[in-house]
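Missing here is one protein chain; the remaining ones are kept as they sit in the complex.
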Amino acid sequence: MAKIKTPAMEKIEKKNAKRKKPVKSTPARESWKRFKRNPTALIGLAVVCVLILIAVFAPLIAPYGYKTQDYSAMMQAPSSTHWFGTDQFGRDIFSRVIYGTRYSLIIALFCTIAAFFSGGLLGIIAGYCGGKVDTVIMRIMDVFQSIPMIMMAMCIVAVLGNGIPQLVAAIMFASMPTMARNNRAAILRVRGSDYIESSEAIGVNQFQMIVKHMIPNAVGVMVIYFVGFLAVSIMMMSSMSYIGVGLAAPTPEWGLILNDGKAYLTSAPYMMLFPALMIMVTCFAFNLMGDGLRDAFDPRLK
Amino acid sequence: MSENILKVENLVIHYETDEEVVEAVNNISFEIKKGEVLGLVGETGAGKTTTALGIMGLLPDKVGHVIQGKIELAGENLFEKTAREMRKIRGKKVSMIFQDPMTALNPVKTIGDQISEVVLLHNHCSKAEALKRAQEMLAMVGIVPERYKDYPHQFSGGMKQRIIIAIALACEPELLIADEPTTALDVTIQAQILDMMRSLQSKHGTSMILITHDLGVVAEMCDHCAVMYAGELVEYGTVEEVFDHPKHPYTKALYQSIPSLDKDVERLHVVPGMVTDPSNLPSYCSFADRCDEKGEGCKMEDPEMICLSEDHCVKCLKYAKENITKEWKEK
Partner (left out) sequence: MENLVEIKNLKKYFSTPRGELHAVDNVTLNIEKGKTIGIVGESGCGKSTLGKTLMRLYNPTSGEILYNGEDIANMPTKKFKKNYRSSIQMIFQDPYASLDPRMSVLQLIEEPIKVNKKGLSKAEATVKAKEMMDLVGLAARLEGSYPHELDGGRRQRIGIARALSLDPDFIVCDEPVSALDVSIQAQILNLLQDLQKERNLTYMFITHDMSVVKHISDDIAVMYLGRLIEKCPANEIFKNTIHPYSQALLSAIPIPNVHVKKERMILKGELTSPIDPKPCCRFAARCPYTMNECMEKEPELRELKPNHFVACHCAEQFVK
């Protein structure tokens, strides 16, 4: 019912008539509704889904193996048989880039999980406990932050050689401080809320407080940091492989592919162009998704 | 006979989102004469702030829509103005003060700069002259003028609100809209601020719309009072008329819900039910579902604004001409 009928009202009535039954309005559902309304966020999500599919179905999509060398087709520009061209060993760049998606996404995930459970957890503890514990943990994080990531990676590689665990370890140590700081902020924001005080007043103990009230409410913000960090790890990973302290050849990781093409930048720019584009698109997609999540969870935009 | 400084006619404002349409302001009309103070009273969701934003041209971009109506400021129709023309009017002809003084000032600019800014925007004068005007304004609102180089965080809530009033009055606007200017302040500070506003208003002859939910503030500060409910003006008149002889059931109920300092009551009078949902308003009287004085026709038609005298108008079927003569059949 209304006082005046406007065209906007009729549009909404038509929309509501199509809907079957009223759905429960939990905060999670409200956030998802807000996310859906954001076009850039949906684009980010779509691209990420496509990338995941590429990673899963890589063997079906890539026409060649990532190691397959064809000496009769070395240094070829993009053509109908080799969409992204071939490198100096006759390997199809398109296939390498496709397989590279697997490495990038999976290693990024490992790095983020590792950083989350090390730095992130420390941040949660610092935020919750406050006082001396907080100070000690955050000052230790400051020490880690003062060591340049590349240097740390080089030291680790010098001792243990190239490889996935070494890469993950280097990225984990490098990103612990930021993860700690972000999660600490997330917990502090929740800890200052009135409903935490209200729970204390009814006698909820510390453990229940963290598990039932603080973490569920801080999770939204932490998810945003998690997704954002996936983009950051991909950048870090590629940078390290580019300078040789990441993964070892012939792994088709995008940074390594970039490295391969370094010497031929002027003569065969396509060798660097495509892996660079992939890195850019992937990071962009994760960032769009992360921004969309932040807007969806932010109650002020309601 | 002083002229009208503001004339609002048949104003309808909707907020349109993907999910629903909120009928925030429904066909209100009122006038303010030069030098007058109008109190706009109502509870949350009554549409008071939306009306103010509509007058200022500050409705949120994508969602706020003026469906119909006319707003005339000193004879000029505001809806016919371009964005550029409106910017010239805001701050110069009509100013607004908002509720929360804590966040309304820019924390990285000195208060002198913030007052000078509005002077420079609307006048062709030098920076030095603008600063001089800023210092004059500070003295007028009771702040030591030498503090023009201080930053907002160095002031308390009450003083920040004074600075905001100084900014609003710097270009001597004809109309000042104050949206709950003292709600966030302590009652002793509120007394200081209201005193100051009243004296400035009478000294400069500024017309004012004072939006509040506090009937005490209206009684003290205002000449006329307009009561809003669900986006409509349900009662309008001089403060004497509306306070001494309230006619609309909602006004009466509002009066009785406030605990009084003079008399003792066992239980406060309660308006039954919930505030009418502005996204689902009935086609009949919006207050009918909660009214304890409703009659037979109340759930069938929407009442018109009926003027009982020159100073008192009510939007209630009880006072429609045909109902006054015969007995009001209560349901």
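Think of it as A and B in the order they're written, each chain with its own count starting at 1.
Quick note on the criterion: a residue touches a chain if its C-beta (ideal position, glycine included) is under 8 Å from a C-beta of that chain, and two chains touch if they have at least 3 such contacts.
These figures come from a predicted structure and were not determined experimentally.
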Missing chain: touched chains present in the view: A, B
Contact residue for the chain not shown (choose from B:Q190, B:T206 or B:S279): B:Q190
Footprint left on chain A by the chain that the document does not show: 24-28, 30, 193-195, 197-205, 208, 213, 216-217
Interface with the unshown chain - residue positions in chain B: 43-44, 156, 158-159, 186-192, 194-195, 213-220, 239-240, 243-244, 253-255, 257-261, 264-265, 267-271, 274-275
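We take it that only the chains that are shown with their structure count from here on.
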Rounded Å distance between chain A and chain B, as computed from the means of their C-alpha atoms: 49
Chain B - residues contacting chain A, complex: 12, 14, 16, 18-21, 23, 26-27, 65, 67, 280-283, 302
Complex contacts: residues of chain A adjacent to chain B: 1-4, 6, 8-9, 12, 37
